[in-house]
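See below for the structure under consideration.
All protein chains but one are shown at their positions in the complex.
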Amino acid sequence: MATIRGKHGNFIEHFRPGQVFRHRRGKTLTEGLFAVFTDFSFTTNPLSKNARFARAYGYKGLVAPPGLVMNIVFSQSVEDVSENGRANLEYIDMRFGVPVHVGDTLEAETLVLGVRGSSKEPDRGVVHVQTTGRNQDGDVVLTYQRKVQCWKDDPAAPVATGEVQPRDIPVSLALPAYDPKRNYAQLAHLTSADTYLEDFHAGDVIEHSRGRVVTTEHIALTGMLDNTAQVHCNQWMVDQQPERFLGGQLVVYGGIPFYLCLGLSSADVGDNALADLRYRTGRHTAPVFAGDTVFAKTEIREVRDMPGRPDLGILDTILRGHKFVRKGDAAEKVDIFYLERELVLKRRSHYT
Amino acid sequence: MATIRGKHGNFIEHFRPGQVFRHRRGKTLTEGLFAVFTDFSFTTNPLSKNARFARAYGYKGLVAPPGLVMNIVFSQSVEDVSENGRANLEYIDMRFGVPVHVGDTLEAETLVLGVRGSSKEPDRGVVHVQTTGRNQDGDVVLTYQRKVQCWKDDPAAPVATGEVQPRDIPVSLALPAYDPKRNYAQLAHLTSADTYLEDFHAGDVIEHSRGRVVTTEHIALTGMLDNTAQVHCNQWMVDQQPERFLGGQLVVYGGIPFYLCLGLSSADVGDNALADLRYRTGRHTAPVFAGDTVFAKTEIREVRDMPGRPDLGILDTILRGHKFVRKGDAAEKVDIFYLERELVLKRRSHYT
Partner (left out) sequence: MATIRGKHGNFIEHFRPGQVFRHRRGKTLTEGLFAVFTDFSFTTNPLSKNARFARAYGYKGLVAPPGLVMNIVFSQSVEDVSENGRANLEYIDMRFGVPVHVGDTLEAETLVLGVRGSSKEPDRGVVHVQTTGRNQDGDVVLTYQRKVQCWKDDPAAPVATGEVQPRDIPVSLALPAYDPKRNYAQLAHLTSADTYLEDFHAGDVIEHSRGRVVTTEHIALTGMLDNTAQVHCNQWMVDQQPERFLGGQLVVYGGIPFYLCLGLSSADVGDNALADLRYRTGRHTAPVFAGDTVFAKTEIREVRDMPGRPDLGILDTILRGHKFVRKGDAAEKVDIFYLERELVLKRRSHYT
């Protein structure tokens, strides 16, 4: 007879360079998760709203927005990688593969690329991982690296500092072919007329006008993803040791402002995107709490051709999120999110 | 290189009588949206709850309640018509057509019928529109007019005051035929026994006993409809200029109390309805805020035959919503909603 504390998740001393986690659960994308998460984000792209539109483009049905794909894959890795994380430091080289539809089942695995203890703060360390999500056919839907700051559980335990090389994960963005016999122009009124590739110019900065407050809904949204990290949902734990937690309160899971920034930018830069191609790097620069209103802006870095697809082009951008924090009578703008983002955009010449 | 403020929505000076908006996006009704929105409203009619029941009546599956159809069509018009609205003044002649089921894609368009500046309040004006929603087969599911008070963006801009005639939109309520071979009586226990046409009498007033508090959930619900009006979700914007906004706080999108009043009345007047036929006129008489508990009552105006359908009849009602507001120690009843509503009800003689 014994009392057992059911621990979950790994602490920094548990990781080993080269270790592989085949994550538990997996996740089937139901119409419930699709609707709640897609609409939450303020995404406007009709590929994710209008099945008639998506089918006319050659998709088999509504297309999961990139932020939903990211959230489903990422969340599966939380229990093994970051349930005991203190902060998600960086997303690196996030690349998308085949589209994800309702009914698809995504499963994920993670390779530990690097482990490093902190000499200044011996109660924590950084783990660097490579995570890949695949659908039921084994096709890669997403692969990326990330770095997480994790707590140490046992102060005396050694940290297995070291590094291994990332795997070469073959991933290529799958897009429906351009077919001149399809009558794309007949559907053109369903997207914004000024968001084709030709409308963007390097150097332009677009301040997205919409903002969206995040409420305590973030707790349920995070739970819907099977993301079990306690800093997002265990109010009692945070209240016991507020000084241990960012802001001394439940922090909103990063996938939510990530996705919301994508969504807030959607009407201005993503309405005529066929897909997001790649996020070179990304990071959360400040935490978000319930009650914060999230805003976003996009800087256009480059507008370029897409090899083999004269109907499309690549929009190279920086997406930034921000909120405002009151300081006495004044309000301070606080950057919360940074993402180097490449989108695949339709050319007006071919689609209207 | 330029900084661009991504504006959305039209202000009063942008509308022209006769102008047509083919609204963007469109919306496929997923099981996610269906479940969240139908159940939110406290609707009790088993046509929207029980697929076995709906199929036994000749429907192909669960039937979207009228308030859901209204909300999906209406919300598609928000970006073009009322994203910069101050108040929704009136719904006029809202008529329902074919039933809406999970999997249907609804798209909407709006004709501007009238534009009028305000001489007393030069920062606003009223636009009068006619909006029609159709499914993927082009069948009308809903058509109605509404009047919206909109902000002016540029004080110096002229307002294109004027009027045009509404279009004649052919719409007729599609109902399954009565088939004496179907065993309706076997399912009669699934609805309230005292809500057939024979149970209602002109002049009766039914106070619906249930109330339902609206929480900050209204923000997510509104977002699920792709309704992007900032007064419902941009907390920061409201906090900056509370005097500009009704009640100085986020106001609940009108479609929510509209739908909730329909739902609260459902067990008493709608449980044996096959459909809502028409709303002659409707308006929001006071705003609703998070924390308000919504109540409803129904006045029966007329009980009449339905031409060609001896199994059915029309219940002509006024649906009113209210809430209570504290004034010191006392509580003041505040009317929030008014709707002249015609329902199609089953006769006990034919269905039990």
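Here the chain labels run A and B in written order, and each chain numbers its own residues starting at 1.
Assume a residue touches a chain if its C-beta (ideal position, glycine included) is under 8 Å from a C-beta of that chain, and two chains touch if they have at least 3 such contacts.
Small disclaimer: the values here were computed from a predicted structure and weren't measured.
Only one residue from B:I169, B:L190 or B:I318 touches the chain missing from this view: B:L190. Of A:L187, A:L250, A:L274 or A:V288, it is A:L250 that touches the chain left out of the display. Screening A:I4, A:A177 or A:A330 for touch with the missing chain picks out A:I4. Among B:W151, B:Y184 or B:F324, only B:F324 touches the chain left out of the display. Panel shows chain B; residues 30-36, 39-40, 42, 44, 46, 49-53, 62, 102, 189-192, 201-213, 215-217, 267-268, 271, 291, 293, 295, 323-324, 331 of it touch the chain omitted from the view. Remark: the residues of chain A touching the chain excluded from display are 1-8, 22, 24-28, 30-33, 35-36, 103, 105, 107, 136, 216-217, 219-220, 223-226, 228, 230, 233-237, 240, 250.
The criterion applied here is as follows: only the chains that are shown with their structure count from here on.
Averaged C-alpha coordinates put the centre of chain A at 34 Å from the centre of chain B.
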